[in-house]
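For reference, the structure is listed below as structure tokens.
Note that one protein chain of the assembly has been removed; the remaining protein chains are unaltered in position.
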Amino acid sequence: MSYANLYEPPGPRGVARNRVLTAFVALALLAVGYFVYTRFDAKDQWTAEKWTPLLRGDVWLTFILPGLAGTLAAAVAGVVLAALFGIVFATARLSDHAWIRVPAATVVEFFRSVPLLLLIFFAFFGSFVLIGVNVSAFAAVVFGLTLYNGSVIAEIIRAGVLSLPKGQREAAYAVGMRKGQAMRLVLLPQGVKAMLPALVSQFVVLLKDSALGFIVGYDELVDRGLNGIAANFSNVIPAAVLIAGVFIVINMALDRLAHRLGAASSGAA
Amino acid sequence: MFGRSLYAAFAVLAVTAAATGCGGGSDAGASLVDKAKNDKKLVIGVKADQPGLGLRTPDGAFAGFDIEVAKYVAKQLGVEANAITFKETVSANREAFIEQGQVDMVVATYSITDARKEKVSFAGPYFVAGQDLLVRADESGLTGPEALDGKKLCSVAGSTPAQKVKSEYSKEVQLQEERTYSACVDRVLGGQLDAITTDNVILAGYAAQHGGKLKVVGKPFSTEKYGIGLKKDDTTGRKAVNDALEKMFADGSWTQALQASVGASGFALPQAPQLERY
Partner (left out) sequence: MEALLTEGGTILAAFWMTVRLTAVSALGSLVLGTLLTAMRVAPLASLRATATAYVTVARNTPLTLVLLFTGLGIGANLGLELSDDIATNNFWLAVIGLTAYTSAFVCEALRSGLNTVPVGQAEAARSLGLGFVKTLALITLPQAFRAVVAPLGSLLIALTKNTTIALVVGVAEASVRMREMIETYGDQVIEIFLGFAAGFVLLCLPMGLLFGWLSKRMAVAR
């Protein structure tokens, strides 16, 4: 917390002034809250029949939990495949051979620039023309998540490997390792470890991005949960609040994991 | 070691991808009739988010007019209601689901068109819908698609009906595209938008759900024939489903199902349609 020194510890007058300001902030927040409350109230958004369904067990069993399962399935598949994609392309981009390096760089830069939504559309609607089969919504979502996040992960891993002292590589060669062995056994493991917090942050992004699956009707939290609940009880906003809450809880847990991993790996180094 | 496990992981993934990719459609070519007779169970594609037609309810079951039609037809084919697996289909994947054998038939507000007949075959129609408008119950000025100039009209992203209103009836209408009809309904009830357009029976489902707050204008300006989608070459299946529908029209179950599903909307229930056997 190095920025705590941006101001002097307040004296008696400062403390008094801070109290007044705090009251002011609280009032402002209350005013905003009251404004939202009354406006929503005027549109009947607070009525019990819009909110109580969210507490029902059958609503969770039919809509939210299957939706969550869909979200997590896509996210896990996406994480695994994106990690593989990332490792392969990071290695390729670090190759000494231009004929490997340049195509790999092109692929990575391309998929880093194309919006995920476009990739998912393309996979879902284009698969028939491309490979003669209509792929499932799940496959389309995972395809998009893999390429999009995989290219970002490739760059993170490459940065991790490049950040290693060059003595690591030299030492590996000195004990007789070949280039591939040095990469696999010495450089990649350390590069990945150095970048663990950044990798976990990217996985949070991936999990949130899986919500885009609704666009092709994939059974995830937004499609199955939000739309399913709203179709029954016509409570789009309450359902969206609940679904957002579920995402926030999961992502905060992942964030905490990232911090712990970061602390662990920097402690060990 | 790191590298070898990597290759192994790749191999496993490739194999599973291939296996899942080629799943389904194991008994391609068999008629719906045989499948129903031998297995005593069916997989039927339906909509899951349309109140009154095909809606997944909190108990995990499906309810609505399409569901009742599907159950009746299945029963005529010798499959009890509890042996039916309902599978959610969205507009974009209905043909694919039938072609790949992921479902045995589709009953999902599925309009019969020549383009679709190239890929699948249709029994029915079991309902003739028409594009219409849904407005607030106290709205009196909006009497049809030509009265929409200067008004705000909602439709669902990627659907053509709203464009049709703009190009053929009211040039000055403002179009809002929403993700779902539920969102459209929210905005019309909130007074921000004036009307929603799609097939009248779908609109009636929402009107019924919001007892008394919304009404269907009741001046349809197109004709949509809902059919039951089957595999393209399954003529036996098509004939059997048509026979079942004929029976449903005749014994009063059809009217009863329609009344139970969307009757509460005040929507004038039509007569059963004429089957188009081919």
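Order of writing sets the labels: A and B. Residues in every chain begin at 1.
In this text, contacts are C-beta pairs under 8 Å (C-beta built on N, C-alpha and C of every residue); 3 or more make two chains touch, one makes a residue touch a chain.
If you're wondering where the values come from, they're calculated on a predicted model, not measured in any experiment.
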Considering all chains of the complex, which shown ones does the missing chain contact?
A, B
Have a look at A:Val102, A:Leu118 or A:Leu162 and name the one touching the chain we're not showing.
A:Leu118
Just checking the interface: what residues of chain B touch the absent partner chain?
152, 157-158, 174-179, 183, 186-187, 190, 192
Chain A residues that touch the omitted chain in the full complex
2-8, 10, 14, 18, 21-22, 25-26, 29, 35-36, 39-40, 43, 45, 109-110, 112-118, 121-122, 125-126, 129-130, 204, 208-209, 211-212, 214, 222, 226, 236-237, 240, 243-244, 247-248, 251-252, 255
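Note that only the chains that are shown with their structure count from here on.
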List the residues on chain B that touch chain A in their complex, please.
1-3, 6, 9-10, 13, 21, 48-51, 55-60, 88, 90, 92-93, 96, 99-100, 179-180, 182-183, 185-186, 189-190, 209-210
Along chain A, where are the residues that touch chain B in the complex?
43, 53, 56, 58-59, 61-63, 80-81, 84, 87, 124-125, 128, 133-135, 137, 139, 180, 184-185, 188-189, 214, 216-217, 219, 227-228, 230-232, 234, 236-237
